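Sharing a structure here in structure tokens format.
A single protein chain has been omitted from the complex, and every remaining protein chain is retained in its original position.
By letter and in written order, the chains are A and B; residue numbering begins at 1 in each of them.
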Amino acid sequence: MKKYTGLDDITDLKELIAEAREIKKNPYAFEHLGKRKRLVMLFFNSSLRTRLSTEKAACNLGMDVTVMNFNSDAWKLEFEDGTVMNADTSEHIKEAAQVISQYGDVIAVRAFPTLTDKAKDESEYVISSFEKYASVPVVNMESATAHPLQALADAITITELSQQSKPKVVLSWAPHPKALPHAVANSFIGMMQKMDVDFTITHPKGYELSADVVKNSKVVYDQDEALKDADFVYVKNWSNYKEYGKVIATPETHSDWMVTSEKLGTAQFMHCLPVRRNVIVADEVLDGDQSVVIEQANNRTFSAQVVLKRILENLASKSQKEKLESSRYEY
Amino acid sequence: MKKYTGLDDITDLKELIAEAREIKKNPYAFEHLGKRKRLVMLFFNSSLRTRLSTEKAACNLGMDVTVMNFNSDAWKLEFEDGTVMNADTSEHIKEAAQVISQYGDVIAVRAFPTLTDKAKDESEYVISSFEKYASVPVVNMESATAHPLQALADAITITELSQQSKPKVVLSWAPHPKALPHAVANSFIGMMQKMDVDFTITHPKGYELSADVVKNSKVVYDQDEALKDADFVYVKNWSNYKEYGKVIATPETHSDWMVTSEKLGTAQFMHCLPVRRNVIVADEVLDGDQSVVIEQANNRTFSAQVVLKRILENLASKSQKEKLESSRYEY
Partner (left out) sequence: MKKYTGLDDITDLKELIAEAREIKKNPYAFEHLGKRKRLVMLFFNSSLRTRLSTEKAACNLGMDVTVMNFNSDAWKLEFEDGTVMNADTSEHIKEAAQVISQYGDVIAVRAFPTLTDKAKDESEYVISSFEKYASVPVVNMESATAHPLQALADAITITELSQQSKPKVVLSWAPHPKALPHAVANSFIGMMQKMDVDFTITHPKGYELSADVVKNSKVVYDQDEALKDADFVYVKNWSNYKEYGKVIATPETHSDWMVTSEKLGTAQFMHCLPVRRNVIVADEVLDGDQSVVIEQANNRTFSAQVVLKRILENLASKSQKEKLESSRYEY
């Protein structure tokens, strides 16, 4: 694996999940792989699970880790080409990414969308600029439109806990008082499209996600119908995509979309966390036996670890090849 | 030791102090105990000594350490049960504590009181919620009403430096322009009640601490009388407890409570730091030979280290026992 900025970087999902589960059994088996290698984690936004699980994953592999809250610790970045930088940005991403690449062997970036400028968000200008200008592999710790580490943890969780060969998985929208990104929903949909599952998306009319993401996935506007006989119900809010970033409904008006035990039936309940109790989902669900959200969060470590392991292996084979080539020149 | 959230977790103070002093002589003797163990330090408030000494202690034991400023790095936590979370809190402590327990082997928490809501502060809702929902040991790095790592460092310091078999120790209130917590005073009093010392508390009328803390300890309102023939004078401001969080007196009106060389006599001067010079205590005292505040701060490392060592030993014996039990099932 050369990098992990989106699901396209996965070429062999089944093997990747199997490898992650092996790592989970024996997390220190590759402790020497990351020796003298440094992960630089750059946060433009808040993070709890991603921060702690990715750091732990890197340490399990023997890496050194630096965590930077970019906005408060460093300089305001410029991402536009050709700008006359006489306003509030102090450093161009071109320099920043090249420079950080000299201090770290892998760069991981979290950068949320604006939710006001759709074109800018969809350009993924932060993560793609890092990818463009960095000379080391880049890992996406949630970008404007994607959260592939979360989706991989979700895939691991479903694979571990499924009692069916082809489980029914439903992604259900749920109400939230604030405008939230589409990243988790997008990546979960993309992941389900790669897995052998019976997949349905459900949300109120008006909350349609990007057609480029949804593709042929089944969309059902009636939540009850969608949830029927589900094995896994993944609940997540997202803000409007067409009227970009708007929250059409107040939580009250769509409060009937909150997931309850009755709605859940016998399905296992999934959520990426953090989750607003009694808005997104009732206490009874989170506190009950069918919730697997804590195990999902646990799998964040192994999702990150398998990705970092693959990247480190690729770096090692690259440096092996370079050595071989340079030794060839000598003869 | 299963956890360290309050002085009640100490069952053998003398042995604990003796062990801390051994660690101080040979801080790397247990470097392998913490291998592949991670301490997650969560700060809801500022910290200098606690932050640096606890991290150092953990590293001396070979642990990995993650430091998070929770308020700025992560999500605003909800502590109430049954809340409809449609306001400003994003994540419930139930999920947060369970999740963090999967990324760390020990969780240390600093969370100051509100000083406006006495009942809430005395419930110790932050640290006790972590304790309730975390599946790993919790360490108190100063909570609303207690600072047991500081008190243990103080006990080590007095034991090291005392020239009497039963020294006279005085806790004296001193003026401060702002409302300060009761945590340090509370834990120091609790610790002195466990030690073989002649203990006196002195403060202006109106600054009475909780009766549950003070118990039978001697309280003398006349500072001069209290300080007479003291061996150790521990100085600390605290805000009003009855009129909760109020600063009755401006520093000026109680400025005669500031500790000077004359007041100190031949006693050794103690303070937990940070200390406001020439408000709490005169320069002459802090800059003189009788001040032991720097050594007190040094002992913070060994206070934290002995606690973490005991907790790691308990984790190791637990996992040993589990292994033994699981091997029993096999036969």
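Definition applied: contacts are C-beta pairs under 8 Å (C-beta built on N, C-alpha and C of every residue); 3 or more make two chains touch, one makes a residue touch a chain.
Predicted, not measured: the structure shown is a model, and the values here were computed from it.
Residue in contact with the omitted chain (choice from B:S46, B:Q164 or B:T253): B:S46. When the omitted chain is restored, the residue from A:G6, A:G104, A:P137 or A:G245 that touches it is A:G104. The chain not shown here is touched by just one of A:T11, A:N26, A:N86 or A:N216, and that residue is A:N86. The chain omitted from view is touched by exactly one of A:A18, A:A74, A:A179 or A:I294, namely A:A74. The chain not shown here touches subunit A at positions 36, 38, 40, 64, 66, 68, 72-75, 78, 81-87, 89-92, 94-96, 98-100, 102-104.
Residues of subunit B in touch with the missing chain: 28, 43, 46-49, 51-53, 55-56, 59, 69, 72, 177, 251, 273-279, 283, 286-287, 293-294, 297-298, 301.
The working rule: only the chains that are shown with their structure count from here on.
Remark: subunit A and subunit B have CA centroids separated by 38 Å (rounded to whole angstrom).
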